[in-house]
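What follows is a single structure, written as structure tokens, with notes after it.
Not every chain is included here, but those present sit where they belong.
Chain naming follows the written order as A and B, and within any one chain the residues start at number 1.
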């Protein structure tokens, strides 16, 4: 069982974005922090980042249902119904993560078209959000399966 | 330092709600699970539930800034600007939690007026959501202070 950490467009530029919104951690560090934590927890994790909607969909279509998905769709969250469909097709555990609190920024960011087809959403908890999502998926907390 | 777990209206009726949306855990069990986890992690936690908007505001106004708030505003999330103001006045760490994924239910539930003044939002991760929020606040993950 693998957790796939998928990052959408411009998240590879994390350190170039507004630090009051995104913090100062770069994409490499983000990967490293999550990787370290997962190794400590003996969780297999795969990273994928792309600025191409199609590549993310291609990637997601190949993930087996026993795996889990932690996805930060970046700006795709606000309009990519194609990504939404790909997420809906995937029947395993899936959590949407946003580094910043999308509800306190520009109006268009407060609406996610992908959120309704994920199991849940974590927004505004910075890099922590990814790790908390992995915790949820790997049932580290209660050792339970998927519940509502 | 104490984490205040505040639950809004009707969350004391958890076990009476639609189990496909809310699971089968009752409010008492929810408190117990969180309590147990916090004890194991040596985190001080306080529980407060009320169906009265005013009581929640009264309670929140007395919390010192060094504490943290994990709040599930229930339906107040969708219209209580008074609660929003109370949350905005509190300058400590605060995370909004919803047991169900509010983005896949009735239209009115997908809009939270309190979310923009919290640090972050966790929605749809069931009872886990509370514990993940406490983790974030108590910095169990990275031992860091509040970051964007």
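As a working rule, contacts are C-beta pairs under 8 Å (C-beta built on N, C-alpha and C of every residue); 3 or more make two chains touch, one makes a residue touch a chain.
Model, not experiment: these values are computed from the prediction.
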Copy count for the complete homomeric assembly [2 present here]: 12
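Going forward, only the chains that are shown with their structure count from here on.
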Where subunit A and subunit B are represented by their mean Cα positions, the distance between them in whole Å: 22
Complex contacts: residues of subunit B adjacent to subunit A: 19-23, 33, 37, 95, 99-101, 103-104, 110, 112, 115-129, 131-132, 135-136, 141-142, 147-148
